[in-house]
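Removed from the display is one protein chain of the complex; every other protein chain stays in position.
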Amino acid sequence: MELNREENVMLEGGVEKTSSPWRNIWSELVKNKAAMVGLSIIVILILIALFGKYLMPYDPNTGVLAESLQKPSSAHIFGTDEQGRDIFSRIIDGTKISLRVGITAVAIALTAGIIFGSFAGYYGGKIDMYIMRLMDIILAFPSLLLAIAFMSALGKGIDKAIIAISIVTIPEYARIVRGSILSVKENEYVQAAKAIGNNDMGIIFKHILPNVMSPIIVRATLGISTAILETSALGFLGLGIQPPQAEWGSMLGAGRGYFYNAPHIVLFPGIAITITVLAFNLFGDGLRDALDPKLRK
Amino acid sequence: MVKYIIKRLILLIPVLLGVSIMVFVVMHVFQADPASIILGQHATAEQIEKLRQELGLNNPLYVQYWDFLKGALQGDLGSSLITKTPVVKEILSRFPATIELALAAIIIASIFGISIGVISAVKQNSIVDYIGMVFALLGVSMPIFWLGLILIVIFAVQMHLLPVAGRIQIGLEPAHITGFYLIDSLLTGNMASFKSALSHIILPAVALGSYSTAIIARMTRSTMLEIIGQDYIRTARAKGLVEKVVILQHALRNALIPIITVIGLQLGSLLGGAVLTETVFSWPGVGSYTVEAILKSDYPVVQGAVILLAVVFVLVNLAVDLLYAYLDPRIKYS
Amino acid sequence: MLLQVKNLKTQFKVKGGVVNAVDGVDFEIDRGEVVSIVGESGSGKSVTSLSIMGLIPNPPGKVIDGEILFKGEDLLKKTKKELQNIRGNEISMIFQEPMTSLNPVFTIGKQISEALIKHKNMSREEALKKSIEMLELVGIPSPEKRVKDYPHQLSGGMRQRVMIAMALACGPELLIADEPTTALDVTIQAQILDLMLKLKDKLGTSILLITHDLGVVAEVSDRVVVMYCGKVVEKGTVMEIFERPLHPYTEGLLLSIPRVDEKHDKLFMIPGVVPNPLNMPKGCAFADRCHRCEEICKKEVPPLVEYEGRQVRCFRYLNHKEGKV
Amino acid sequence: GCGKGTQTGSKKPKTLIYAQGADPRGLDPAYVDDGESAKIIVNVYEGLVKYKPNSTEIEPSLATEWTVSPDGKEYTFKLRQGVKFHDGTPFNADAVVFSVERQLPPKATDDMPYASFTFGPVEKVQKVDDYTVKFILKQPYTPFLANLAMSLAAPIVSPAAVQKYGDKFIENPVGTGPFKFVKWDKGQSVTLAKNEDYWGEKAKVDTVVFKITKENSVRASELITGSVDIIDGVDPNDIKKLEDNKIQIFKGKGMNINYMAFNTSRAPFNDPKLREAVSHAIDRDELVKYLYQGYASVANTYLPDFIPGYNDKVQPYKYDVEKAKALLKEAGKENLEIKMITYSNPRPYNPVNGQKLAEAVQNYLAKVGIKATIEVYPWTEYKQKAAQGEGDILFYGWVGDNGDADNFLSLLDSNEIKSSLNAAKYSNPKVDELLAKARRLPNGEERNNVYKEIQEILAVDAPWLPISNAMDMAAYSPKVKGFTLHPTGAVYLKDVDKE
Partner (left out) sequence: MEALLEVVNLKKYFPVESGFLKKSVEYVKAVDDVSFKIYRGETLGLVGESGCGKSTTGRMLVNLLKPTSGEVRFEGKDITKLKGAEEREFRKNIQIIFQDPYASLNPRMTVGDIIAEPIKINRLAKGEEVEKRVLKLLEYVGLASYHRNRYPHEFSGGQRQRVGIARALAVNPKLIVCDEPVSALDVSIQAQVLNLLDDLQKEFKLTYLFIAHGLNVVKHVSDRVGVMYLGKLVEIGDADSLYDNPLHPYTKALLSAIPVPDPAKKRERIILSGDVPSPLNPPEGCRFHTRCQSCMEICKKKEPELKDVGQNHRVACHLY
């Protein structure tokens, strides 16, 4: 065929190997410095969560009361809390829970939000109406109050807190997903997907969702921080972690009375939260860019 | 337009019904027993049982809900178990404070958020941009009560610039007209009150608005970036307009449409999310009052507050939608 | 000469390198003349026009070399402020997309008035009156009512007419029209072109028309500039170009248009695609697609040569001139 | 509030601002049970009798003198004449009868938390003449006089005002006290004004404002910046900062007890051996020194030391890890696993909050090999849980109402298991009997000795581990003169002045 002549022009680097999309995303991510910083921090955090017990100089849950409220020193690099526990060890120990809270809460809310949002957006009409009214109801509920209310119904414990927090955030994801789907749904490639015989699920999950991920990713990375912070608010009201388990948010809450005479008690968990949140956000932004083949070189 | 508003108000009904059912059920599976709360710690089991009968607490839940709903329809949400005063009165007396704070917070958040966002977008990928965005990220990563205490220490205790807590300096409360101190003091021409109320609201509003500031800044930045690339911005430049006009009039005006959505949502969550800020700054609002009520199992108050907050939330959303129509001539509600 | 563009070079820094979007372009426009620039998508037509307007987004773009002499003065040497005073006043521009080139949140009255208030020191009311006149001029019925409309209330053709009204409001000496009809229907396109020509005659404005539709070019222009990959490959009067195209690209372009009045089985086709702007071939950019390609074409960039009083960028004519053919 | 502006000849009205941690529940003494309400109520109302400054002894107030019948069942009061309520109506025997009768059956309602506590022993109250009232008790009840000095239930209200305001009297208090009620901005402040017609020595300041500031450290900050004059609920952590800012700290002995209760109704702590073991395992000196930072005293017995009947001979179980381990081993409970429940908020007797105390205890228990879990609840829910019998160890405390030993020690009366006041669910017939006996004995040595005996029994039986008596702390600006906190926690502001 005569048409094949153009290959000569297009050929830039010989025959390419088959490369998986994940490899592409990865190679793109690697190029993004901010994202890599974020990812490195996340990896370190995960390592700490997994192997933290080898790093802890002291038992995080037992303290020597006589050594309470000590300023950072060589013995306790982050100082000690009101029970005389080593804050450094507690921060390391708390990593596990804080990460788990952030990640699972977002994962649950995200999954539910995506399902609700995409059904509402894709099918429209009555389904949309019912789903979005339900979302409105949850949304109209002040979120902290709703979380508290759910927790008092579900009972205590970190798992319940995670569920409560995720339920509260579902509507936000659902709204974002729905909105994006409404705008993507009319695209011709969606029509094309239908024309070649895709069923609704195929269209939603293969063709629409991948194209609405960027706002969702950005929201989700922010959501991780919200979840961590909201756990701390629940902890503040005695609904979060059961003591003596360390968790950053609760450490912050418990330490707030010592603001004047032992500010380090709240400083370090605050920094830990901030760094974690920052890392997820940097990584999220990078991931969004990497997932978009248009931004790839 | 009026029809649209009426329609939206009608849609309020199922939402409120849903909210009330949910809060009712949740509060009633709560373990604490209102009868024993009312009776206090010296009560005997017989007294408690008697009171449970009187209060209808032994009826099936749906009967109780129906009774509650009947009352609610007549504007009666019951009385607080703790203070005996009608819930509606208690909440309404605290509502202006919450709304005033939430509005102040959202105004501050909007001003800062939009400014940071616009500057970041205009100076995309410059150092200013990065600083702006890191600032925004810090805003979402700081716990409110933490930030609140830091603000108090810096601005009130160390620098003596602003008051520590409360709504106004004692003795300067303006005459009660709307319940909003800032407005009431202006209406009565009481400048000393106005100044005091203003200086009291700044710190809590900044603390409460920090999260929203960050969200608004990020949203503004991305929207502005998108809009600056639009054809009509090029058209505006081609007309010879100065850059300031192009950015602030042509671009920002368009960017405001999605930003308003975010602001609306944020305002909604600020109304209920002011709990910790209200606690830290002793702001006499509904949020901290409700949490106290939850902790004391005073659930007529919780139910009332949640329902009222839901009403306000829905109304705020309606206002946002109407604002859309004003900002975006393409949207017409009929 | 109203406008002289000399050796204009505009670059874009993009991920992975530098795109020479406009790479040494020369042409000129006389008063009252219609000059068309044609060429394939991505050949640098819009960048040329934006360079003249001083609207190249910076970063990533930058005019790196050349002169743009407008009434003898180099626009590239003007300050931002001076340029703002020229834009929309002495030179104005119409863009391709009538749907998106108007700001959706302002009334068209406000959008037309803006330039008048800025450049002609008119008051709001005066500007609005003038706007109504302009709308009338471009044939919008009941303009007093229409000034209060928002862009979305108008059809595509009307919006494009509003764009024209806006561009002409200050009575510019040069109107740059970047694909003003591409997005429109044929019947509407005919209306708009008709209108532009009428207004040109009436107001004496020079027009720089950018398009890749050769049909449009044939109907309206006096002279034609053909661009390919950021370079001018051929210039001449409209008759010369259509009757006897010199450059193989121009030739191919003309041949690949399906014509209503002829019927043949297969269309002529320029094979291949435009080279990647980040990865330009060493020699003539068209060499790979050219059916007359010779050895030298792949090695050296051909210069713009005079041939029969016209200019063309092809080695064949260089050789000819030197008497080797 | 820095005083600025030019000083004019006329005296500037003095405003005293007192910051406390919560809104009062209400301002009708019959319907409230919280300290925040009490602090305001004592300044607006008065009872027939009152406590002497800095002690819980009784002195005249609205009654000028009284007699008790020999059988201890009739109390006759002579009332002060010429006293007017703030609404201008006269104070007389009718007012007293009205105030009391509304809290007696049949008028008393369920939501009067202190009615039965205060007037439970009263058979009836009678007007003898306009200025004489007689109370007839069902049986002799010695603490009754102390009850009449309490800030809750006992104060005399204006009958006219109660009738006038009805339901809303709770927000519109009218009494005879040195201050009149002005207004109450919910959640924000309660304002009182000097009662110019007060029968006694008049208040020194013109206006008193009770301001609500929830967070301890924020309240301290307000005092530092001068926007309030007096704060209570001072957090030990803030004291240094306050002192650095030349703030005066008032440290008074608190009429309270902070204790840990064993659930004695079931295993494992129905075994006194185990209670003893645990009691040995906890270093209360260390708790007081570090957790409470020295702003509490170690409680050796079940009463604060200034209450008549306090037994200074009782020896608590000493901190002794080895002993504790040995006792556990003896009981065969070396790997004991228990559940503790506690509350999430600070309490007057435990300023750091229940969770922190529980965590510290958990730590000590771990050292003797007891594995304890902690469940934390908000206060009301916690009380509910405790009443339902959750938890093997509970954390509780008590703030005395009337300064009588009975008020504290009845917490261990088996009759109070039902009402859940007896958190340890402790039941000892001997103790019950002694308590009943003491209630009937007139004040004096004999009665005190009974209480001492009870304390000895309890010290051995150890249903509680008494931990500490928190200091009552307040802080005030150096401009404030004459401020004290009464051991009952009440603040009488009549004699407080501000420069």
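A, B, C and D are the chain letters, set down in written order, and residue numbers restart from 1 in every chain.
Everything that follows uses one rule, which is that contacts are C-beta pairs under 8 Å (C-beta built on N, C-alpha and C of every residue); 3 or more make two chains touch, one makes a residue touch a chain.
Remember, predicted model here, so these are calculated numbers, not experimental data.
S.K.: Of C:134, C:147, C:225 or C:238, which sits in contact with the chain we cannot see?
M.R.: Checking each option in C:134, C:147, C:225 or C:238, the one touching the absent chain turns out to be C:238.
S.K.: Which listed residue, A:202, A:215 or A:263, touches the chain dropped from view?
M.R.: A:202
S.K.: Which listed residue, C:32, C:104, C:156 or C:281, touches the chain dropped from view?
M.R.: The single option touching the absent chain is C:156.
S.K.: Given the contact definition stated above, which residue among A:120, A:193, A:234 or A:265 touches the chain not shown here?
M.R.: A:193
S.K.: Which residue numbers on chain C touch the omitted chain?
M.R.: Looking at chain C, the ones touching the missing chain are residues 40-41, 155-158, 185-191, 193-194, 212-219, 238-239, 242-243, 252-254, 256-261, 263, 265-271, 273-274.
S.K.: What residue numbers in chain A mark contact with the hidden partner chain?
M.R.: Touch set of chain A with respect to the missing chain: 1, 3-4, 6-7, 10-11, 14-19, 21, 187-189, 191-198, 202, 206-207, 210-211, 291-294, 296.
Just so it is clear, only the chains that are shown with their structure count from here on.
S.K.: How many angstrom between the C-alpha centroids of chain C and chain A?
M.R.: Centre-to-centre distance between chain A and chain C: 49 Å.
S.K.: What is the distance in Å between the mean C-alpha positions of chain A and chain B?
M.R.: So the centroids are 25 Å from each other.
S.K.: Chain C to chain D: how many Å between their CA centres?
M.R.: About 89 Å separates the centre of chain C from that of chain D.
S.K.: Name the residues of chain C that each touch 2 or more other chains.
M.R.: none
S.K.: Among the residues of chain A, which ones contact at least 2 other chains?
M.R.: 152, 237, 256, 259-260
S.K.: Show which residues of chain B lie in contact with chain D when the two form their complex.
M.R.: 30-33, 36-45, 47, 50-51, 82-85, 90, 93-94, 97, 149, 152-153, 156-157, 160, 163-167, 169-171, 173, 279-282, 284-285, 288-289, 292, 294-297
S.K.: What does chain D use to touch chain A in their complex?
M.R.: Those in contact with chain A are residues 215-217, 220, 235, 237-238, 240-241, 283, 286-287, 289-291, 343-345, 352, 355-356, 358-360, 362-363, 366, 373-378, 381.
S.K.: Could you list, by residue number, the parts of chain B that touch chain A in their complex?
M.R.: These residues of chain B touch chain A: 11, 14-15, 18-19, 22-23, 25-27, 29-31, 137-138, 140-146, 149, 153, 215, 218, 265, 268-269, 271-273, 275-276, 287, 290-291, 294-295, 302, 305-306, 309-310, 313-314.
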